[in-house]
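Taking it in order: structure first as structure tokens, then the write-up.
With one protein chain removed, the remaining protein chains of the complex are shown where they sit.
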Amino acid sequence: MDILVTQVFNGLSGGSILLLAALGLALTFGQMGVINMAHGEFMMAGAYTAYVCQQLLGSAGVSLLVSLPIAFLIGGLLGVVLEATLLRRMYHRPLDTLLVTWGVSLILQQLARDLFGTAGVDVAAPAWLSGPVEILGFAFPRSRLFILVLAIVAVVAVTLVLKLTPLGRRIRATVQNRQLAESAGISTRRTDMLTFFIGSGLAGIAGVALTLMGSISSNLGTSYIVDAFLVVIIGGIGQIKGAVIAAFVLGVAQSWIEYSTSASIAKVIVFALVVAFLQFRPQGIFQVRTRSLV
Amino acid sequence: MNTDYLELTGLTVSFDGFVAVDGVNLSVLKGDLRFLIGPNGAGKTTLIDAVSGLVQATGRAEFAGKDLLGLKVHRIARLGVGRTFQTATVFEELTVLQNLDIAAGAGRSPWTLLRKRSGVPAAVEEAMETVGLTALADTQAGILAHGQKQWLEIGMLLVQDARLLMLDEPVAGMSAEEKDETGRLLQRICADRTVVVVEHDMDFMRSFAKSVTVLHAGKVLSEGSVAEVQADPKVQEVYLGPGHHTAEEAAIVLGEGA
Amino acid sequence: MIPTRARRSLLTAALLSVGLVLTACGSRVDDAGGGAAAESCVDTSGDSVKIGFLNSRSGTMAISENTVFDSLQMAADQINATGGVLGKQLTVVAEDGASEPTVFAEKATKLIQSDCVAAVFGGWTSSSRKAMLPVFESNDALLFYPVQYEGLESSKNIFYTGATTNQQIVPALDYLKEQGVTSLFLVGSDYVFPQTANKIIKAYAAANGIEIKGEEYAPLGHTDFSTIVAKVRDAGAGAVFNTLNGDSNVAFFKEYKNLGLTPATMPVLSVSIAEEEVGGIGVDNIVGQPVAWNYYQTIDSPENKKFVEEFKTTYGATKVTSDPMEAAYTSLYLWKGMVEKANSFAVPDIQAAAGGVTFDAPEGKVTVNGDNHHIAKTALIGKIGPDGLIYTDWSSGAPIEPDPYLKTYPWAGSLSG
Partner (left out) sequence: MTSIFRSRYAVGIGFLVAAVLLFAVAPAVLTTFRLGLLGKYLCYAMVAVGIGLAWGRGGMLTLGQGVFFGIGAYLMAMHLKLADAGPGAVPDFMALISSEGVPWWWEPFRSGTVTIIAILVLPTLLAVLLGQATFRRKVRGAYFAILSQALAAAFAILLIGNPVATGGSTGLNNFKGFFGFSLRDPANRQMLYFIAAAALLVMVLVARQLMVSRFGELLVACRDGEERVRFLGYDPATVKTVAFAVAAMMAGVGGALFVPIVGIISPNDVGVVPSIGLLIGVAIGGRTTLAGPVLGAIAVAWAETSLSEQFPSGWTYVQGLMFMLVVAFLPGGLASLVKWRRTAKADPPPPPAAEKDLTPEPAGGAQA
């Protein structure tokens, strides 16, 4: 019973981290078709933002909360710059965006090394997030609970923005039919940019969350990017709810397989399961039915 | 050869609960030039999609005595079913000749495929002649004019040896002369084939259709010759709204009646 | 038609040339003396001599290896300032190993064959050393390797100036046993050092009545330790023996603290965490935990005071010094001692003269073992202080003779087979 609760929680927690990493991708990749390999480095930028905030502000509790919006802004701005300078000209070549953004990610990583040094840096967790909290006799790490909550809040916020705001309607209209949206007076350029801003901003927030879990160094992003893309693929393109389910399923699967085998084997098995899954549902959990040719 | 006709029985296509094609019964004989018309969303293109295997459907869609439903797209194509798309879809980076050669070669052996093409196959030569692109054989398809691309597509169907041709808006965006040429082309090729054309262009339909089927909301509304269909009050209602309409009103919308 | 024919003839030519080279090739593996190593091209005629530094300046290991490079550079500058080696100034040729074994092998070949250096200093991971070993053996050149490692190796072309297992892992186990630990949980990264170390630990434990409660490996770069730490907590061992590497330590210790585990309830003894890693892990997360090395910045000796001061003056007051840096620094001085004792830069002369060469290193006096090319060093168990530095808690007292194959330890009989 102990193991059951612990492992389900660990799985959900791992899933929530994956979800934070994948949520922005679900927007930029799922809705715009851009394969942004630099998404991981936007997360890294968010993590370093948390580090710099803590260095400037001192107090761990305040700096963490302050760094969340700042990291959103920084991640978002990086995304907008990337979109405006390179990706804008490439929407009809989605595969090539992968390589271009891979180049961007290499450069951002090296920049981080040159700016912050090769050694990892630490962001101290505030007192209210360190150690475990007892719930029903089980000890849950506070930081993991915090990330779980943060992930849920982020999903709800993104969903609300998409469903209720004028921006969300513009985004959905542009995704569904770019030309029609344009002729209806929507500036698709601005919409693209805003979508990218939000997606990349979410990467920044994910980066801040990750400082509670592990090391902050230039290769922080590379550890998450492949898994995050798998989440989006399994979830189905353009589907926030798909990404949510996929992230938690992957997280729980990983933690259970890891418990009964080893971390290395678990990664390999999870990959095999993903390929097998795509045999049954090549378009992911939620497929968008379309009658267009491709 | 008598079996070379298309017979749809209770063909139904639904997308997540929305029924796009609803129990359509339809037969088109060899030598016919059948036009499918109907307002937007009537299910015309979806019907072609179902027959060519692009979307899943229930019911029966028999061609030459074989049920096509459930077969993979390329299997259906090999049974002699060919189609075009609303936007001309040719291989833009290949030449006219290469496009036609590929279309002609679905039955080629691996060994033939691994060798270079030597000379122009007779069927390809003939098709280029038929669609009038012989002079442009070595031109990249991507730089053809719009109408030429549409003809190339039809040429590809010819060399593919399709016995059932389904064309989706073949004259969209064409000039008047191009339309006429396309119409005559269709009349020529329909002699020994079964041809189905989805079209919005009523003038074109009136000039070249041998028979017409009107679809509305996924169902067959009316069927017959151009004149019969134009006279059908149900058709008038769909196109003009409920109420009685004069022949003149119908003529304005459905084309100047014969 | 011409191209086809041309193509055929070209193809024939290509196939023919393959046949030709196959018949006109050199010696077989079993030829006596076949393929002897190329003659050394080291040039000692001028007033300077080249040495090579081969460290990862890019990639994941750059974090650690840059510091080794710095201290090697400092040692070379010191030696040059005090007259060089045998009156010759040292010219450093630096290469980047890029954290990849393949690159290490390639760059080692370049340093030996193209740059003609007298000796190479560097390497960090066992992978990099194992990749370079055949290069140095087949070219009969010298490598000075400055990092503690898993033992079970000894090459006449490598001098190991870091600790072998009986100078680090075995003393660490002795220490835990003295502290009354009766059960252990083993956590390591999934590669050769942790796996070999854990084999040794298990043999030791079997002979000393220590129970192994579990053994977990994480892929290099693994970042989610929730499952592994949960297993550690549930196993309830007396202590954890940690051979994790790099970034994984950060995630592990954060998770460890998050689950409420402390050095008091279940100490984690680490063998790959030195002063410069502490900052990245966060002092809060690791304070009070024991580590095992042979050198700490806090060692109180005139040699160390000078070493630390000079390092801080050269590279900045916030820099810390650590065991591998010290071992690298020491390695250059040991090479100098060997060359001067042999009065020659030639590899065979140095190999002959190496045994018994000593140096008053920052860690204390070290002596080269002429048989296995390791050095005798004192084992120190330290605890991480609130300032991020490590303070000696336990010492083996005297230098321990290196025994890479653990031949003098009866319980280790099955290991070296």
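Labels for the chains are A, B and C, by order of writing; each one numbers its residues from 1.
Operating definition for what follows: contacts are C-beta pairs under 8 Å (C-beta built on N, C-alpha and C of every residue); 3 or more make two chains touch, one makes a residue touch a chain.
No experiment lies behind these values; they were computed from the predicted model shown.
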(request) Specify the shown partners of the omitted chain in the complete complex. (result) A, B, C
(request) Using the definition of touch stated at the top, determine which of B:67, B:92 or B:192 touches the missing chain. (result) B:92
(request) Identify the residue among B:108, B:184 or B:234 that touches the chain left out of the display. (result) B:108
(request) Specify the residue from the set A:8, A:70, A:98 or A:167 that touches the hidden chain. (result) A:98
(request) Could you tell me which of A:110, A:165, A:187 or A:260 touches the chain that is not displayed? (result) A:110
(request) Using the touch rule from the top, list residues of chain A that touch the missing partner. (result) 29, 33, 35, 86, 89-90, 92-96, 98-100, 102-107, 109-110, 113-114, 226, 229-230, 233, 262, 264-265, 267-268, 271-272, 274-275, 278-279, 282, 292-294
(message) What does the interface between chain C and the hidden chain look like in terms of residue numbers?
(response) 2-3, 6-7, 10-11, 13-15, 17-18, 21-22, 24-31, 34-38, 57-58, 95-96, 98-102, 105-106, 109-110, 113-114, 125-127, 130-131, 133-135, 138, 152, 190-192, 195-196, 199, 217, 219-220, 414, 417
(request) Could you please point out the chain B residues that touch the chain left off the display? (result) 52, 54, 72-74, 77-78, 82-83, 85, 87-95, 98-99, 101-103, 105-108, 112-117, 139-140, 142-145, 156, 160
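Throughout what follows, only the chains that are shown with their structure count from here on.
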(message) On a C-alpha centroid basis, what's the spacing between chain B and chain C, in Å?
(response) 73
(request) Express in whole angstrom the distance between the two chain centres, defined as the mean CA positions of chain A and chain C. (result) 37
(request) Find the geometric centre of each of chain A and chain B from their Cα atoms only, then give the gap between the two centres in Å, rounded to an integer. (result) 46
(message) Using the touch definition from the top, which residues of chain C touch two or more other chains?
(response) none
(request) Could you list the positions in chain B whose residues touch two or more of the other chains? (result) none
(request) Report the residues of chain A in contact with chain C in the complex, numbered from low to high. (result) 2-3, 6-7, 10, 13-14, 17, 113, 118-125, 130-132, 139, 141-144, 212-217, 219, 223-224, 254-255, 258-259, 262-264, 267
(message) Going by the contact rule set out above, which residues of chain C touch chain A in the complex?
(response) 60, 62-63, 66, 190, 216-219, 221-224, 226-228, 230-231, 234, 247, 249-251, 254-255, 257-260, 276-277, 279-285
